[in-house]
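Structure first, commentary second.
Heads up, one of the protein chains got dropped from this complex, but the rest are sitting where they should.
And now, chain A:
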Amino acid sequence: MTEPAPAEQFDTLEQQRHAGLMGMWVFLITELLLFGGVFGAFTVFRVQHGEVFAEAAHHLDLMLGTINTVLLLTSGLTMALAEQAVGVRRRGLGVFFLLATILLGIVFLGIKAYEWHHEYTKQLLPVLDLPFNYPGEHPEVAELFFNFYYAMTGMHAAHMLIGIVILGVMAALIAGWRAPAKLDRQIHIVGLYWAFVDVVWIFVFTVLYLLRG
């Protein structure tokens, strides 16, 4: 199999690969800071209103959150397998693992949507002037918690959605299988993004669902 020429601005393929990977890493750092801003703000209020936030966390569905965590981590595994499959030029296997990753992602978002709906019916979704009916003490502080919950999970879900679209494009490209070497580079970069979405969820899950003591 002949290696294709690098893009016009590069001298070698190695240089191009290096640049592509570094570009994605730098981009992920910006993403980390994007979430970092919200995490920072959340931390301030978590320290200020520790008890109320801990109490409010009890109103989230820990079971669904845990299932989602398992789903997402599994999707991380299938994504890694997809990368390996493309690396050893197994096209069919690559497409299979990518589709599996996409499916897991979609189920994750489905469960997330169900959770939001659940909170909506319990009147715990304080957006768009919806009624907020919190059974515990300090409802105004609890409202702040749910605002953060909505903002953080919403931002994460938006990133998931973008990731699923990109994975879909990758699956279509791999099904076409025109430039395996290029696909190898690309799926590696996409894999980094997906891993990032995984990692962010671990933090979202921890600070929102698990910090309830």
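In this text, a contact is a pair of C-beta atoms (placed from the backbone, for glycine too) under 8 Å apart; a residue touches a chain by one contact, two chains touch by 3 or more; residues count from 1.
FYI, contacts and distances are computed from a predicted model.
Asks: According to UniProt, what is the chain that's been left out of this complex called? Choose from "SDR family oxidoreductase", "Cytochrome c oxidase subunit I", "Multiple sugar transport system permease protein" or "Selenide, water dikinase".
Replies: Answer from the UniProt record of the missing subunit chain: "Cytochrome c oxidase subunit I".
Asks: So which of A:141, A:164, A:183 or A:208 would be touching the chain we can't see?
Replies: A:141
Asks: Among A:18, A:58 or A:117, which residue is in contact with the omitted chain in the full complex?
Replies: Checking the options A:18, A:58 or A:117, the one contacting the hidden chain is A:18.
Asks: So which bits of chain A touch the chain we can't see?
Replies: Contacting residues on chain A, toward the hidden partner: 8-11, 15, 18-19, 22-23, 26-27, 29-38, 40-41, 44-45, 49, 126-130, 140-141, 143-144, 147-148, 150-151, 155.
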